[in-house]
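Working notes, beginning with the structure itself.
Only one protein chain is missing from this complex, and each of the others stays in its spot.
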Amino acid sequence: MKYLQLVWSAMFRRKTRTVFTLLSVLAAFLLFGLLDSVRSAFANAASSVAGVDRLVTVSKISFTMSLPKSLLSGIAALPGVAKVTYANWFGGIYQDPKDFFANEAVADNYFDLYPEWQLSQAERTAFHNTRTGAVVGESLARKYNWKLGDKIPLQATIFPQKSGANTWTFDLVGIYRVSNPKQKSQEAIFFFNWDYFDEARAFGNGNVGWYITQVSDRTLAQQVADAVDSLSVNSDHETKTQTEQAFNAAFVSQYGDIGLIVGAIMGAVFFTLILLTGNTMAQAVRERVPELAVLKTIGFSNHSVLVLLLVESVLLIVLGGAIGLLLAGVVVDAVRAAVGEAVPMTRVGAAIWLRGVGLMVLIGLIVGALPARRGMRLRIVDALAGR
Amino acid sequence: MSALVEIRNLSKIYERGRQKIEVLHHVQLDIEAGDFMALMGPSGSGKTTLLNLIGGLDSPTDGSITIGGQRIDRLSESALARWRSTNVGFVFQFYNLLPMLSARRNVELPLLLTRLSAAQRKRNAAVALQLVGLADRAAHKPGELSGGQQQRVAIARAIVSDPTLLVCDEPTGDLDRQSAAEVLTLLQQLNRDHGKTIIMVTHDPKAAEFAKHTLQLDKGSLVAAAERAPA
Partner (left out) sequence: MARSRTRSAGSLIGSLIGAAGAIALLVLAPWWLLLAAVLLLALWTVATRIGRQAWSVTEVGLATIPQRLGAASVVVVGIAGVVAVLVALLAMAAGFEAALMESGTDDTAIVMRAGAQTEINSVLDHDSATVVAEAPQVLRNAQGQPIASAELVVVAALPKKSSGLDANVEVRGIGERAWSLRPGVRIIDGRKFGSGLRELIVGKGAHGQFAGVDIGSTLKLNGQAWTVVGVFDSGDAHNSELWADTDVVAATYRRGSSTTAVTVRLTGADAFDAFKAALTSDPRLTVDVKTTRAYYTDQSASLAKLIRILGVTIAAIMAIGAVFGALNTMYAAVATRSREIATLRAIGFRGLPVIASVLYETMLLALLGGALGAILTWIVFNHYTVSTLGQNFTQVVFAFQVSPPVLWIGLRWALAIGLIGGLFPALRAARQPVTAGLREL
């Protein structure tokens, strides 16, 4: 890499211009890091490897409608079913409606179907034994500074109590952890006992929101799903059962095509970036025609001049882009620390870096193509004579 | 004894649009190894063109150029580039140093094309700079050197890969009297003490005096025949 010195010195021939160009590249890739982080978060929400083992059963009309609890025995009896559990969306508010987090009333064995959530046996027992018990994810507990034994009140928005009261109070008896960093958003859920919920709720008693079924054999998933749905066909509570993965994907798609929006914005950004840096590069080569001619007189081949110029333009983009991505990583971490799950963002990790660097190299090559070709083709004699 | 440079029937025609301009007409020339030759003539006489052809920067329209037994008019562009890197050193009127590199790195440039290690390159460049008397200025950038010093760095660059031929195009054209004298003395030294064959284009008769003999070119043809210097 003895030529690196040559390329480096060429890049900084005009310091100010290079710095400005680097800053433009930086801005473009800062944006890329941020937007791709959001896009990945949406894509991740739709994919969970473990989610192929589990089936979600909701009302065919909409997941906001309930199903009778009586379905439980029917589902459990089906061949291929290893475990079944059920839950209800509660939708309560803690203090400020803007600080929303998911809260659900779940059956006793709910955590058995989510082995990727780590909850100690002692805490599971406590949950089972405490009627008003609640289990929350670690990130939620950290955000609100909750400790085991705290009493936590939630304001109902859908389900008032029989007594007419709107406030439901729970005792924190367990904190669970999610180890997979991609699924960290699952740590932001508040669970409490379904039995307590059903007993105290003013209406809808005996109805659940959804069932989760664990299949004994992954390949039987579709069969089991169809079997579950056939239990309620032509009844007044027809069901729709699909793998958890498919369910999440369908849910996320309701927001809109996030990938398309992000792609469109980044397309606009990179287009202008290419124009900008292309112009700078072309200018730089124009200025250095005599120097390039000298290199050729010394004996550098046309081909090597081409390579030198391409390396220069790629290096320029990679340098600016890498700093931009680093910055994006810092910003994403700061935003996640500040607002938690309000804005879905993944960490700027290996996947985003890989895509980013690939784009940097591609853009560097595109930007440098024409100027490098020009440099390769310049005729020594004409260049030296100033033509 | 065959000469280092043998030029037979050399012609160069440029096409500018529809016009054809014949810059060199059937030039015959022999240059012995160890010669220091000045090439003079009015502007438009074709002296720079002849120099470019001898240096392998351009190819003739007709005729042959044989240097060190090799027909360079038959070489492809990339072969010419390779040939240049080991056989010729160039010195230009406007020095043509790379402004962002130090003197030492400028001198090292031709060595980047060789397989020498970084340490060896550094050593050879130091030797070349020593030869031109600028060892103490190795770390300076061209912008920090005077015209004469820059030209001497350019000469160091031209000799660092030990070529047989040194081709100079108006090397003192941009220098004051004293710097010019220093540069020309250096060229003489390189010719006498180190056996470099030097071909120098100049319009200054005083500069031509430093050479062993002078050739005149007018309208593309040699006016004075080649003189063989005493062996």
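Order as written gives the chain letters A and B; numbering starts at 1 within each chain.
By our rule, a residue touches a chain if its C-beta (ideal position, glycine included) is under 8 Å from a C-beta of that chain, and two chains touch if they have at least 3 such contacts.
Bear in mind that the values here come from a model prediction, so they are computed numbers and not experimental data.
Although it is left out of the displayed model, the omitted chain contacts the following shown chains in the full complex: A. Across A:S62, A:N129, A:N145 or A:T219, the residue that sits in touch with the chain not pictured is A:S62. Checked against the hidden chain, the listed residues A:L23, A:A77 or A:A385 yield one contact partner: A:L23. Considering A:L4, A:L275 or A:A385, the position touching the chain not shown turns out to be A:L275 (whole complex).
Contact with the omitted chain, checked across A:S73, A:N145 or A:N234, is made by A:N234. Touching residues on chain A toward the chain that is not drawn are 16-17, 20-21, 23-28, 30-31, 34-35, 60-65, 91, 97-98, 155-158, 160, 164, 166, 203, 234-236, 238, 250, 253-257, 265, 268-269, 271-273, 275-276, 279-280, 282-283, 343.
Quick note on the criterion: only the chains that are shown with their structure count from here on.
Within the complex formed with chain B, the chain A residues making contact are 2-3, 5-6, 9-10, 12-13, 290-291, 293-303, 380-381, 384-385. Listed in rising order, the residues of chain B touching chain A in the complex are 48, 52, 55, 57-58, 77-78, 81-86, 90, 92, 96, 98-101, 105, 109-110, 112-113, 118, 121, 157.
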